[in-house]
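Working notes for the structure below.
A single protein chain has been omitted; all remaining protein chains appear in their positions.
Take a look at subunit A:
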Amino acid sequence: MAKFLPLSQAVADNLKDGDAVAFEGFTHLIPTAAVHEAIRQDFKDLTLIRMTPDLVYDQMIGMGMVKKLIFSYAGNPGVGLLRRLRDAVENNWPRAIELEEHSHAAMANAYEAGAAGLPCAIFRGYRGAELAKVNPNIKSIECPFTGEKLAAVPAVRPDVTFIHAQKANKKGDVLIEGIIGIQKEAVLAAKRAVVTVEEVVDDFDDVHPNLTVLPHWTVTAISVVPGGAHPSYTHGYYIRDNASYLEWDKIAAERDQFLAWMQKNVMESKPEDFAGRVENLRDAK
């Protein structure tokens, strides 16, 4: 049953040191506010899962919260490389980080297998790809009917998944629209799920019957955080803040500069600040 909670409590109740946690989003609906709350609460030794680790993963890695990353594409979308991730991988700063690297097809299948309650995902993939040689979790299996050799990877089963969505109704059902990415699978694959939303409406009586809706009993906690996906976007609410992505490339380039920025914009900040950050991005939606 979804409980409506302030974000600080939703994070404190559902995330623990050492957890395997996914903050999912595929360029759209990145749960930035939830990540920043996790950073303020200073969790340690997390295994982070995400198809497309971006700025918020760079931030958690740079703050030393992460012992392992399971991923398929780590980049600043549309801009380039993640500089804090690079510093961790290339120089062990602020700590060494273990990588479990996959392709998108593998991660998408692994989340789906997690949601479907299967131990592993089977798909046609990794043929000729060297990742299969450096990642022991990539194996192969023979189709019992045709004999075709297929790739197999373990299901992704996060302890907790965080996502951002457009809206919840009063019962706690959650609606996701636009580029829906992997969020439904990531929620259903996880033991616990926390959703930040732009708003709460009375009911979903007027929405199209085939929209992506997570029933309230699949969600552990909901926090209302308008603007909570900034600098990514929330389809129908505000557009992407492209300038912030470009700026991150400079902020993350130097350790001290990164830490100073984190202090000012995350540690001394709060969930309510996100609404102001998207104010100028709402008109152009």
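FYI, a residue touches a chain if its C-beta (ideal position, glycine included) is under 8 Å from a C-beta of that chain, and two chains touch if they have at least 3 such contacts; residues count from 1.
By definition in this document, contacts and distances are computed from a predicted model.
Remark: of the listed names "phenylalanine--tRNA ligase", "3-oxoadipate--succinyl-CoA transferase subunit B", "Phosphoribosylformylglycinamidine synthase subunit PurQ" or "Gluconate 2-dehydrogenase alpha chain", the one matching the undisplayed chain in UniProt is "3-oxoadipate--succinyl-CoA transferase subunit B".
Residue in contact with the omitted chain (choice from A:51, A:65 or A:221): A:51. Checked against the full complex, the candidates A:44, A:95, A:149 or A:170 give a single residue touching the omitted chain, namely A:149. Only one of A:7, A:21, A:49 or A:74 touches the absent chain when the whole complex is considered: A:74. Touching the omitted chain from subunit A are residues 26-28, 32, 51-52, 55, 71-75, 77-78, 81-82, 85-86, 89-90, 101, 103-105, 108-109, 111-112, 123-131, 134, 148-149, 178-182, 184-185, 212, 230-231, 233, 235, 239-245, 247-248, 251, 264-265, 269, 273, 276-281, 284.
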